[in-house]
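The complex appears here minus one protein chain, its other protein chains still in place.
Residue numbering begins at 1 within each chain, and the chains themselves are lettered A, B and C in the order written.
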Amino acid sequence: MTFEPAQLSLSVAGSSSGIERVCESFETFSSAHALPDDVRRSIQVVLDELLSNTVRCGKVGERPLTIEVGFRLEPDALRVEILDDGTPFNPLEREAPDTTLPLEQRPVGGLGVMLVRNLVDQITYDFEEGRNRVLLRKRLET
Amino acid sequence: MTFEPAQLSLSVAGSSSGIERVCESFETFSSAHALPDDVRRSIQVVLDELLSNTVRCGKVGERPLTIEVGFRLEPDALRVEILDDGTPFNPLEREAPDTTLPLEQRPVGGLGVMLVRNLVDQITYDFEEGRNRVLLRKRLET
Amino acid sequence: MNLSDERRGDVLIVRPEGRIDTNTSEELERWLMSRIDGSLKRLVVDMSGIDYISSAGLRVLLMTVKKLRGSGGQLVLGGLNPSVRQIFELAGFLSIFAVEADVDRAVAKLTGAAAGA
Partner (left out) sequence: MNLSDERRGDVLIVRPEGRIDTNTSEELERWLMSRIDGSLKRLVVDMSGIDYISSAGLRVLLMTVKKLRGSGGQLVLGGLNPSVRQIFELAGFLSIFAVEADVDRAVAKLTGAAAGA
C-alpha cells in the first residue's frame, strides 16, 4: 500500500495578520482532510500560543520576523513544523507554572507554553542555521 | 555609628522612554554618590537588559506596563530592586546560552539574562501580588 | 468574534461566539470590562458558541473574575465544549471557576433556583 502524505506549508510575516493567515490555512487543511475536531482545536490553540509568543517576544532588533509553518498528515498522526528566525527560545526548557494556586495568587499570564506541551503528543526543539525549529506530533486517535 | 542609606526610587511606563528615564536617574545617582565606574557601567547594562526585556516580552494583553525601580546604597554594596506587573518571568530559571560556539553557529540574541547574572553578585526573584520582583546586589569593591 | 448579551432578572448572560485567541481576546476583554461595573453582581458567560480558547482567552476570564469578585460579584460559566473544558482542566481553571454544563444551570446556580431542563 502506498501512502501519499497530505502536506501544506506556508511562510508568513511575524505579525498578527501572519498568524491569522496560518490559522485560516490550517482550518482549510483540517476540513479538506476531515481532521477530528479535538485535533483541529488543539492545533489551533497550539498555533496561537507559539506564533503569538514569537511575534510578541521573538523580535531581534529592527529586523522583521519570518515564520514558516508546515503541516503533514500521516496515517496515524498530524505533524506540524514551525520555523522562525527570532531570538533563540526553547519551549521545553521553561518550567511549568503552578496551576493549583488560589485565584488571588494566580498570575495573569504564563500558561501558553504549558498548554502546548500538554496538547500534543510529542515536541522537539532545535536551533539551527539561525532559526528556531519546533516539531510537533499529534496522534489522530486516542 | 549610624548609616543613612542613600535611596532613590521611581516608577515609569514600560516603554523605551521609561527605560531612558531610569538610566538617566541612575546616572545622576551614580555621580551624586561617586559610585565606581565598573559598578555604574555594570548596573547600566543590567538595567538595559532587564527593562528592555520586560518592555519587549512582558506585556499582558492591552494593559500598559508599569515598572518600578529602587536603588539603595549600603556601606559595601548597591542594591537594586525592580518590580513590574508584566507576565511572570524568572530570570534565574533560564538556561545559560552556549558562548563557545563558532561565529557561524552563534545565534544573534539570547545573551541578556546571562550577562545580568554575571554582572551582579546576587540576584533573587519572586512573584508576589501579581508582580515580578528582582532584587540585585552589587558589591562596591572586589 | 460575535458578541451578544441577555438579561434574566439580575443576571447578565454574555455570549461570545467563535474562537477566543490572541487576536480576538482584546475585543472580548474590552467588551467584558465595559459590562462589569460596581453594580453588576451576577454574570454568566455562555461558552457554548466558543470553538476553542487559548491562553489569551483564559487571561481575560481570569481578569474578569478577579475584578468581579473584587466588587462582591460572582461569575459562572456554562456550555464548554470538550476541548474548551480540557484547556480549563490543564490550566487548573476548574478549581477557580464555577463551571456548569449549560447556561440554564449556570443561571440557576447564581439565583439558587432549580436548573432548567
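Everything below uses one rule, namely that contacts are C-beta pairs under 8 Å (C-beta built on N, C-alpha and C of every residue); 3 or more make two chains touch, one makes a residue touch a chain.
Computed from a predicted structure; not experimentally measured.
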| item | value |
| --- | --- |
| Partner chains on view for the chain not depicted | A, B |
| Which of A:L10, A:V60 or A:A77 contacts the chain that the document leaves out | A:V60 |
| Options B:I19, B:L35 or B:V80, residue touching the unrepresented chain | B:I19 |
| On subunit B, residues whose C-beta touches the chain left out of the figure | 16, 19-20, 23, 37-38, 41-42, 44-45, 48-49, 52, 99-104, 106, 108-109, 111-112, 114-115, 118-119 |
| Residues of subunit A (touch criterion as defined above) contacting the omitted chain | 60-62 |
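In the analysis below, only the chains that are shown with their structure count from here on.
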| item | value |
| --- | --- |
| Chain-contact steps, minimal, separating subunit C from subunit B | 1 |
| Chain whose Cα centroid lies at the greatest distance from that of subunit A | B |
| Rounded Å distance, subunit B centre to subunit C centre (Cα mean) | 38 |
| Rounded Å distance between subunit A and subunit C, as computed from the means of their C-alpha atoms | 26 |
| Of all residues in subunit A, the ones touching two or more other chains | 108-109 |
| Touching two or more other chains - residue numbers and ranges from subunit C | 56, 59, 63 |
